[in-house]
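Data first, discussion second: the structure below is written as structure tokens.
A single protein chain has been omitted; all remaining protein chains appear in their positions.
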Amino acid sequence: MAREIYAYKCRLCGTLHYPFRMVCKECKQNDFFEFDTVPLPKAGTLVTWTRVYNLPAQYEVATLGLGIVELENGMRMLGQLEISEPELGMAVIGNVEVVRKEPYDDYYGMVFRAA
Amino acid sequence: MRDVYVAGIGITTFTRLEYPLSEIASYASMMALKDAGVTEVDQVYVANMGSPRVNHQTALASAVVDSLSLMPAGAAAIENGPASGASAIKAGFQAVASGMEDVVLVAGVERMREVNNLEATDFVATLTHPLAEYIYGVTLPAHAAMFTRMYMDRYGVTERHLAMVGVKNQNAALNNVWAHLQQEITLEGILDSPEAMTNNPYVAEPLRFFDACPVSDGGAALVLVSEEKARELGRPMIRITGVGQATDTHAVFEREDPTDLLAVRKAAKDAFAMAGLSPSDVDVAELHDAFTILEIVESEEVGFFPKGEGHIALEKGETALGGSIPINVGGGLKGRGHPVGATGVAQAWEIVTQLRGDGEARQVEGARIGFTCNFGGFGNNVVCLTFVRED
Partner (left out) sequence: MSVDLEKILRPVDTPMKPYEPKYMLLASGEAVVVRQVERDEIPDLLKHVEPLLHVERDFYDVVAARVYSELLAHYRHRYQDQYVLAVQIDGELAAIVNGRQVTPKLGMSLHTLALRRGLRVGAHAFAAKMEYHIDTLGHDEVLIVAESPIGFRRWMIEYKLEKRFDIPHELGGVPSWALTRELFDRARSSLVVGRRPVPDELLDKAMAAILPPSDPPTPPLDPLAATRSMYDPTATSLMAQRWEMEGRSADA
């Protein structure tokens, strides 16, 4: 089963949100359960990136690539990068994979590779 | 609204402090109370970010008020990430301005070196968005690095500009006995020599080791009082004239333009408006340089320089001691250290020291108007303050 990361669409004004919030940023209507889930696109372009050397204690790798990607629909998200020489503006494609392991839990998130 | 004055200030050395957290807060507080000449207070606010997680201690304000024998004064801890310090000052300001209290002790404290560096990095990273940022392994250096790369691309900031901020602030700390780093660095040593890239390795590309503040323990404290009480105590009349606070989206990528720090802009604008001042009136400023890029960007967002020109002002020496707007003359977070909960209070401590004329080798001549910017999250919760010497 292909995993997805979801954006949240306001049922009142149609605005897409990622990450999830309880009240719509645009129309500020305060009804409960007013969002529909919409899968985020996987393709996009790299807005910025870094390679981190001092990682939190849980990580056993020496460096970790991170970047912000502007997705096809104009929304942005942060993800891990599996790209050896990242460049600003390059086309990337995401896949939902394990991005963090805790002793008893795996956390899934978007991992981007060169498109 | 009543006017609010800073009657007393105190600080501990910023370094690794092998003392209980409440004791560090209490030392800074004792200095501030002694400086103000008061032994009784109405309310205590303790700014701290990590005590439950890092030091396994909760209800810190109760511990501090007890250690200082200030019972039965009201007491509460304020946790607002790296902006905890100025947030506590704001709470103290509101308490006095409202007329509810006459004497408020505000202490900021952090003891991060109780755990190792990797755990401290993870602890600070918990302020990021739990599901959209933290799970990916994002740290504050990573946020600052991604921000820096966009800023370099758009405004022509280079690694040399970042290194210049680092050299300026770390060497300024040599004039501040309370500062953590007491080691001179040079551009040649961290940027130009064949060995520089090994002396100054990446922590998160394009940010390097000397672009980041050290992990420090420390405490700082202020005594805030009403005008009547201030005149009675007879200390220099330093008034907090402007308070601005603003927030922005939790996830950095969600901002319309992630290179804009709107919360800094709004907090500074509100503080200046409340004080009836403009950025050009400021004689000395403390900006939140947890990473060198932040001093450059904040100097633009608060209004000292137009957007994209902070690094040019830096090149001209305008932000150094003797320049048109000296920034972080006591070392800033980079040189003084950054015990997160204490930083906002330590910035105010430096400004009050300057306005009192007690800055010694780092004194900005004739300083009468000071400004602080305490930057929480990665720009999602910012508090700016203005201080004016009145007598």
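Which chain is which? They are A and B, in the order written, and residues in each are numbered from 1.
Note that a residue touches a chain if its C-beta (ideal position, glycine included) is under 8 Å from a C-beta of that chain, and two chains touch if they have at least 3 such contacts.
Predicted, not measured: the structure shown is a model, and the values here were computed from it.
Contact with the omitted chain, checked across B:196, B:285 or B:340, is made by B:196.
When you scan B:98, B:186 or B:278 for touch with the missing chain, the hit is B:186. Which of B:116, B:158 or B:278 touches the hidden chain is settled by the complete complex: it is B:116.
Within the set B:12, B:128, B:169 or B:292, the residue that contacts the chain not displayed is B:12. In the full complex, subunit B contacts the hidden chain through residues 11-13, 15-19, 24, 27-28, 31, 34, 116-117, 177-178, 181, 183-186, 188-190, 193-201, 210.
Heads up, the rule we're going with is that only the chains that are shown with their structure count from here on.
Contact residues on subunit A toward subunit B in their complex (touch as defined above): 18-20, 47-59, 64, 66-68, 76-80, 88, 99-100, 107, 109. Within the complex, the subunit B residues that touch subunit A are 116-119, 121-122, 125, 129, 131-133, 135-139, 141-142, 145-147, 149-150, 153, 201-207, 250-254, 258.
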